[in-house]
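What you see is the complex with one protein chain gone and the rest in place.
Note that the chains are named A, B and C in the order they appear, and that numbering of residues resets to 1 at the start of each chain.
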Amino acid sequence: MADQIVYIALLIIALSIGISMFRFVKGPSIPDRVVAFDTAGIISISVIVVLAHSFGRLIYVDVALVYGLLSFIGVLVAARYLDRGL
Amino acid sequence: MEIFLIIFAVLTVASALIAVATTKKAVSILAAGVMGLFASIVFIFLAAPDVAMTEAAIGSGLTTFIFFFALNRVKSDRAQGGADD
Amino acid sequence: MIKKALAVLLLAQLCTILFSFLSVYQEPTSLNAVSSHYIHNEPKELGAANAVTAVVVTYRGLDTLGEVTILFAASVVVGLLMFLHKNESAPRRDGSELLKTGASLLFPLILLFGAYVFINGHLSPGGGFQGGAIIASALMLTILANPNRHVGHGFFWAIESISGFVFVLLGIAGLVLAGGFLDSRVLPPGTFGHVASAGLIPVIYIFVGLKVGAELSSVVLSLHGKSEGGVQHHD
Partner (left out) sequence: MTSTIAMTTGILLVLIGLFAILTQKDLIRIIVGFSIFDIGVHVIMISIGYISDATAPIIENLSQLGQSYVDPVPQALVLTAIVIGLGISAFMLTFAVFMFKKRGSLDINSFRDLKW
């Protein structure tokens, strides 16, 4: 039962990453793509947490912590670059 | 579990292809960052959390930042409001 | 056009070679002798829970020393070249109020997390390199919020030199008091799984983290430019 739940969760996450990658490929302007980058980063945090549960090693969650604290800085850099304020 | 590894491997290769094929430099750099992100998930599948963490902090984080810094320095000397690529 | 065709031809050959290697590759089911020795004897010998940390800091400690030296050389060259070509642009636009407040709020938290990552390097994933990268990212957040604020290179050079020096000194202490250069059995191994365990490994990793953090920060500062205020006094 727990395995099925993990599979379903991973399927949903993979689908949402696919949607954000679609926006990344198609997005006509650069800000669209920056937002898609941010979304993909935040979704991958949840991938890592689900994988940590399914592999039974809770220490993998540290990787997700690093993502959570650092992924927003990339978006800030891109935003400041587009704003010509870097 | 292997099906999900295949999904993320395909996403990694796809974002690398975007990085090579796109015409805008900023998009190319962003796609390289996304590729680092998915590569670190592949590292988690390969039971290497240390490498995944390094890839998250350095490969997907700091590398993207210094690329943008360098791109900004290259562009700030160009005529203001020049070709935006 | 002919160049592109040649490149594709070359890559096709490389592709054939690599995939023919892959077609005969068998996934191993057990460790080889060296790695098996590292995994099974390391908890009793050194007492570090994370075997990767034990390999990086002790078994292959000399590699790590060479690696931080390469990073030092890279950061020196980046700083030198950027110093030769100063960027005399107009003052940059400041960050918005939201960005400034958020950055000053998050800066100590990210620093603290970086310190957590490299102090717990022997227990959980993480260590000096990751912690150093997190510290450099924290510095970059403040640069983004206040692009015109003067940040001197001197502070980072001082931290970098002191921690590099202490790293080598700890290695020599291992040579004198224990089995060899960078041997971590100078301090007692302690209880397995506690923060104060594994002998010298956490101490060495703290200095590696500080050194890597200072080097990456100085690379980031040099590439950002406009921070040569500390050096400008000399000319």
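Note that contacts are C-beta pairs under 8 Å (C-beta built on N, C-alpha and C of every residue); 3 or more make two chains touch, one makes a residue touch a chain.
Only a predicted model underlies this, so the values are computations on that prediction, with no experimental measurement involved.
Asker: Of the chains you can see, which ones touch the chain that is left out?
Answerer: Answer for the hidden chain's contacts among shown chains: A, B, C.
Asker: Among C:A49, C:I159 or C:L182, choose the residue that contacts the chain missing from this document, as touch is defined above.
Answerer: C:A49
Asker: Where does chain A touch the missing chain, residue by residue?
Answerer: Counting over the whole complex, chain A touches the hidden chain at residues 55-57, 59-60.
Asker: Going by the touch rule given at the top, which residues of chain C touch the chain that is not shown?
Answerer: Residue positions of chain C that touch the missing chain: 3-4, 7-8, 10-11, 14-15, 18-19, 22, 25, 27-32, 34-35, 38-40, 43, 49-52, 54-56, 60, 63-64, 67, 70-71, 74-75, 77-78, 81-82, 84-85, 124-125, 127, 129, 133, 192-193, 212, 216, 219, 222-223.
Asker: Just checking the interface: what residues of chain B touch the absent partner chain?
Answerer: 2, 5-6, 9, 12-13, 16-17, 19-20, 25, 28-29, 32, 35-36, 39, 42-43, 45-51, 54-55, 58-59, 62-63, 66-67, 69-71, 73-74, 77
Methods note: only the chains that are shown with their structure count from here on.
Asker: Chain adjacency by touch: line, ring, star, complete or other shape?
Answerer: complete
Asker: How far is the middle of chain A from the middle of chain B, if each middle is the mean of its Cα atoms, in Å?
Answerer: Measuring from centre to centre gives 13 Å for this pair.
Asker: When the centre of a chain is set as the mean of its C-alpha atoms, what distance in Å lies between chain B and chain C?
Answerer: So the centre of chain B lies 19 Å away from the centre of chain C.
Asker: Could you give the separation in Å between the centres of chain A and chain C, each centre being the mean of its C-alpha atoms?
Answerer: 24
Asker: Show the residues in chain C shared as contacts by 2 or more other chains, in ascending order.
Answerer: 117, 125-126, 130, 134, 137, 140, 224
Asker: What are the residue numbers in chain A that touch two or more other chains?
Answerer: Chain A, residues with two or more chain partners: 59-60, 62-63, 66, 70, 73, 77, 86.
Asker: Please give the residue numbers of chain B that touch chain A in the complex, ascending.
Answerer: 1, 4, 7-8, 11, 14-15, 18, 24, 26-27, 30-31, 33-34, 37-38, 40-41, 44-45, 47, 49, 52-53, 56-57, 60-61, 64-65, 68-69, 71-72
Asker: Please give the residue numbers of chain C that touch chain B in the complex, ascending.
Answerer: It is residues 50, 52-53, 87, 89, 117, 125-127, 129-130, 133-134, 136-137, 140, 216, 219-220, 223-225 of chain C that touch chain B.
Asker: Which chain A residues qualify as touching chain B in the complex?
Answerer: Touching chain B: residues 10, 14, 17-18, 21, 24-25, 30, 33-34, 37, 40-41, 44, 47-48, 51, 54-55, 57, 59-60, 62-63, 66-67, 70-71, 73-74, 77-78, 81-82, 86 of chain A.
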